[in-house]
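Excluded from the complex is one protein chain; the other protein chains are retained at their positions.
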Amino acid sequence: MEAALFHLFSFLTLAGALLVITRRDPVNAAMLLVLTFFFMAGLFVLAHAWFLAAAQILVYAGAIMVLFLFVIMLLDAKEETRRCFGRVAGVGALAVGGALLAALAGVIRDGRLWRVPAGDAEGTTAAVGRLLFNTYLLPFEVASVLLLAATVGVIVLIRAPRRPDDAPPSA
Amino acid sequence: MNLSDLLPLLRFLAPEILLSALALGALLGEAALSRLLGVEKRQNLLGWLALLGLGACLVILGDQAARGETLALGRGAFVASPFNALLKTAATLAVMASVTMGLRAPFVRHVGENYALVLFSLLGMFFLLSAESLLMIFVALELTSLPLYALAASQKGARRSIEGGLKYLLFGGLSAAFLLFGISYVYGMSGQGSLAGLRDWLVAQRTAGGPGFLFLTGVCLMIVGLGFKIAAAPFHLWAPDAYEGAPLPAAAILASASKLAGIVVAARLLLGAFLPVAGNVLGSPLSWHAGWSPAVAALAVASLTVGNLAALAQRNAKRFMAYSSVAHAGNVLVAFLALDASGRPAALAAPAIAYYAVIYALTNAGVFAAIHALAWGARGDDFADFRGAARRAPFPAFFLLIFLLSLAGVPPMAGFFGKLFLFMAALQADATHWGLAWLVAYALAMNVVALGYYLRFARVLWVEPAEDLRPISTPLELRVALVALALLVLGLGVFPSSCLAAFRTMGGVLLLRG
Amino acid sequence: MEPPGLNHWLVVSAMLFCIGAAGVVLRRNLLVVLMSLEIMLNAANLALVAFSRYGNGLDGQIFVFFVITVAAAEVAVGLAILVALYRLCGTVRVSDIATLKL
Partner (left out) sequence: MLVWTFWISFLGSAAVALLPSHWKSEVRWLALLFAALGLALGLWGWGAYDVEVGGYQLGNGEGVPWIPELGVRFRLGADGFSLPLVILTGVIGVTGVLYSWNIEERVNQFFALYLLLLGGVYGVFLSVDLFLLVVFYEIAIVPKYFLIAIWGSTRKEYGAMKLVLYSFAGGALVLLGLAGIAFAADPAARSFDLERLAATNFSSGFQAWAFPAFFLGFGILAGLWPFHTWAPTGHVAAPTAASMLLAGVVMKLGSYGCLRVAIGLFPGALGATVLGVPGFWRWTITVLAAMNILYGAMVALVQRDFKFVIGYSSVSHMGFVLLGLVTLNLWGLSGALLQMFSHGIVAGLLFAVVGRLVYDRTHTRELDELGGLGRAAPFTASVFIIGGLASMGLPGMSGFFAELLVLIGSWKAFAWVLIPVGIGMIVTVVYTLRTIHLAFFGAAPLVGGDWRGLPPITLPEKAASCFLAAILFLVGLYPTVLLSMMDRASQQFLDRVKQTVPVHLARP
């Protein structure tokens, strides 16, 4: 059962990701991205990372996807024209990526990893929370500052000038 | 844990707490004053308050350095030590120069937010300079970078600023992804989150069949991520556009404090945690040993080549500085390779890297401050706009010359000693066989080219005739900043051992403690 | 069917990383490029969760928690820059942006 679910979710995640980077319409891509992350949350559940599965869905579906869609609507982004893949950069990148993938796949078939037994870590909210607010308290605080900094950054970047005399000089 | 346990902690975290308070203060000040004062007034008031706060930070850091106490929190998540305090001091000084430049920047609309971003970024650097765990390095790196993305793009009326910021963000995100993916392998294979733990695990693995290929793949991916951060070729592609597009105060931070933090983190990871899998690049390629050294050697050679040769062809001062920064990444990477055949780093390596990172940050802050002063009366920041600037504004032009010569490695400026110590460290590593002489010789040859292009810039300022003879006035605070930075660059050059000795005595040179 | 081993997870994660990297390099639409960056970060998340499942304890999951935070912040700033760019130039395509042509 677990194996079947793992293969199913893995397949769906990878397929979703592939579709994200191949869809021409950014709206489609955003929806597929959320779907991808949903399936990934499924994988998290299989890995007994219960809290993270919930967080994944909440943050990505609840926040990031909305943000993407909002911006897409705001920008009125059109479908992009099909890119010609003949460019040297593209081929080079594909080659490098393929090599990376092949190397990794080769290594990961390494027998040592087969034999690693599953641990007993249960990623419940209580367990994660206890760890987060004891050992990892300081990084947690830093992350909160990070979110604040990001908010301020966004304000600086997109808030319109407050008064007419504050208007930015035209470029 | 009760309150009396927390108080000593506060003493060690005081600079970080003060910085957070300053950033929040800037935000609140903006909210409170935006209806009372005009933009320029707010810019001045909040800016001076920020400078005051940063000055207080310097005092606290000086106190930390003088006390010589060390504290490690949460599995290496935060290590306060005198050595780190000195590095933070240098970063603070560079950021102070940037704030001074920003006091009169004409394009700033969101005054308090702007200062807050600068302070947040500095806060990130503080945590980064104190981080000895993978998690903290990742989070602090993001806290350093995110405000800088926004600052680089903050000149909203200028297309090149937004585009530069965007490029910086995309490459920064790519860098973070590589770093994180590498971290996931490194952490996953070893189960160690702290750098000291990683090092001990690797030492233990020497007798247990090695760390495995996947771990090494992780290390390589992390090197890619770090390469992006310190703008080492071939991962430097973002730098020219980001530097050129960013407003000068933001570019100054990119080139100075942010680079300092990147170099220190790279040193902590490679020469600290991953030292047991360094390999080496001594002698001919046939005698090299696998590890991260060959990869870093490739980065060093590529950076020296690309940075120095591309800088020759630049026509814009900021792009020029970006390529110069690539070249300097190459210089500093030379000392990363200062390992002997048994993998022990040269005694001079870590002090030399730290010394170089510090003086490089101060010098670059000076260069950008001087360019800012000159650009005040120029049309733009192309070389052509600075023709004959020495006649229009001899004061900043003189200091720009000093800083450029320091970058070129001309004594008695600190840049000369910085480069010399790096190269000496590389030769010290394998002193009986001169195994790194090939790399040092190449670096020296490339530095001859470097003098050529720094002099080219200096020629534009000092030799070429000026078309426009109206004098450019330099605000007093900028003059003070230039003089202070120049004194530091000269002082650390004439008395290099003051800094070097401090780095040496402060704790067995490298860097891991937790 | 035998239960999946650690290497299954790592293969999925590595493939996801490569897909994300390909998206960053090949796509013209900056929105999609940002999405691809998210995919790369999530590939690392998957690896971390897998390692956490196979014997490394909960610390890996804590790491993932932070990555999700960071990713959200990064997307927010990235989208903000895109909006600013769109306001100024009316485009979010790589090909229209001079500095992004390598």
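So that you can tell them apart, the chains are marked A, B and C in the order they are listed, and the count of residues begins at 1 in each.
We take it that a contact is a pair of C-beta atoms (placed from the backbone, for glycine too) under 8 Å apart; a residue touches a chain by one contact, two chains touch by 3 or more.
What you see is a predicted model, and the numbers here were worked out from it, not measured in a lab.
> Any idea which chains on screen the missing one touches?
The chain that is not shown touches these displayed chains: B.
> From the list B:G62, B:G283, B:G377 or B:P412, pick the residue that touches the absent chain.
For the chain that is not drawn, the touching residue is B:P412.
> For the chain left out of this view, which of B:L444, B:A466 or B:L490 touches it?
Checking each option in B:L444, B:A466 or B:L490, the one touching the absent chain turns out to be B:L444.
> Which residue among B:W48, B:F213 or B:W462 touches the omitted chain?
B:W462
> Which residues does chain B use to touch the chain missing from this display?
Against the missing chain, chain B presents residues 348, 351, 405, 410-412, 416, 420, 423-424, 427-428, 431, 434, 437, 440-441, 444-445, 447-448, 451-452, 455, 458-459, 462-463, 496-497, 500-501, 504.
Keep in mind that, in the parts below, only the chains that are shown with their structure count from here on.
> I'd like to verify one number: the distance from the centre of chain B to the centre of chain C, where each centre is the average of its C-alpha atoms, in whole angstrom.
Comparing mean C-alpha positions, chain C is 26 Å from chain B.
> Going through chain C residue by residue, note those that touch at least 2 other chains and give them in order.
Residues 10, 20-21, 34, 45, 50, 55-57, 59, 62, 66, 70, 73-74, 77, 80-82, 84, 87-88, 102 of chain C touch two or more partner chains.
> Do you know which chain A residues sit against two or more other chains?
104, 108, 110, 113, 136, 139, 143, 146, 149-150, 153-154, 157, 171
> Which residues of chain B touch chain C in their complex?
Within the complex, chain B touches chain C at residues 134-135, 138-139, 142, 146, 149-150, 153, 156-157, 159-160, 162-167, 169-170, 173-174, 176-177, 180-181, 183-185, 187-189, 191, 193, 214, 237, 241, 245.
> Which residues of chain C touch chain A in the complex?
1-12, 14-16, 18-23, 25-29, 31-32, 34-36, 38-39, 42, 45-46, 49-50, 52-59, 61-62, 64-66, 68-77, 79-84, 86-88, 92-93, 102
> Flag every residue of chain C that touches chain B in the complex, lowest number first.
Its residues touching chain B are 10, 13, 17, 20-21, 24, 30, 33-34, 37, 40-41, 43-45, 47-48, 50-51, 55-57, 59-60, 62-63, 66-67, 70, 73-74, 77-78, 80-82, 84-85, 87-89, 97-100, 102.
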